[in-house]
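Rest of the complex left out; these chains stay put.
Per-chain residue numbering starts at 1, and chain names A and B are given in the order in which the chains are listed.
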Amino acid sequence: MKLHVNGDTVDTNAETVQELLRQFDVEGNGKGTAIAVNDSVVPKENWNEYQLNEEDRIEIIRATQGG
Amino acid sequence: MSKLTIADKEFDSRLILGSARFPDPDTMRRSLKVSGTEIVTVALRRANLDRDDSEDILSYLDQDDYFILPNTAGCYTAKEAVLTAQMAREALGTNWVKLEVIGDDETLFPDVPELLKAAEQLIMEDFVVLPYANDDPITCKKLADMGCAAVMPLGAPIGSGMGIRNPYNLQIIREQVEVPVIVDAGVGTASDAAIAMELGMDAVLMNSAISQAKHPVKMAEAMKLAIDAGRLAYESGRMTRRLYAKASSPVEGKMEVTGANE
């Protein structure tokens, strides 16, 4: 399946948000990370079951330094 | 010195700091600590998926027990800003947000209509909204009237260090709204912060003035003192100004010297 993750096109077998995160080694239960799929936030409690679709745009963001 | 209350939270410190552009994380941590700040802003950016982000600013801030205030820096539209705020709430478990909706990247001045739109929507979604705004009494009044927890007019452009360019507007804003007025951006050195507080501002939010000083930790201490100095001076009721002099030493009882006035 082809996804757009943080602006890059990615080919993946991951079928859920959780699986995608695991693939990228993003520590999914930690504080400081959030996921949006096609401009909508996917709450943490739904990561496990949230099904990804071909061409989904996924944003994985983290808190970082800011003013 | 009276405390600062924003929404339902009470703070001892009237200094809010950004976490950006410090020379290194250790300098940031020491600066934050020395400043006495209780609130620290963070931005939200795409996770780096190629490698482990070795420096995790958040964990430091968490360990040190700051109240974390996510911003929507870099957003140009209400839509972007609202989604960023929602992401921040999800990522950080807070419904507080420093709302920035800027008009361009040269001045980083707010885009007023988009800012108002974003604020309105976020308030409906139960966010505690602290909007970065122009030093414009009308916009600030609208933001306060729609339910923002504070208004944050700029003193000068972000990162400019130009100080409080228009104290008159800030004074008018202070008189026109009930919520806390926080000067966000522009402060370059300690006296700028003191001036803001003497104008009756409730707090100051700064970042570059500390992180871009030659010695950030020392400047953090300077800012802590300046904020308190300015607030205390405001609460003290300053002496009145006069064009001419007024002797402080007593004028009567001076001894006489022969030929003194020859």
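Keep this in mind: a residue touches a chain if its C-beta (ideal position, glycine included) is under 8 Å from a C-beta of that chain, and two chains touch if they have at least 3 such contacts.
Please read these numbers as outputs of a predicted model, since none were measured by experiment.
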Full complex expressed as chain labels with copy numbers, beyond the one copy shown: A x4, B x4
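What we mean here is this: only the chains that are shown with their structure count from here on.
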Centre distance in Å when chain A and chain B are each reduced to the mean of their C-alpha atoms: 33
Residues of chain A that touch chain B when the two form their complex: 5-8, 24-26, 31-36, 39, 41, 43-44, 59-67
Chain A partner contacts - residues on chain B that touch it in the complex: 18-22, 28, 41-47, 49, 52-53, 56-59, 62, 68, 70-71, 73, 79, 83, 86-88, 90-93, 158-159, 207-208
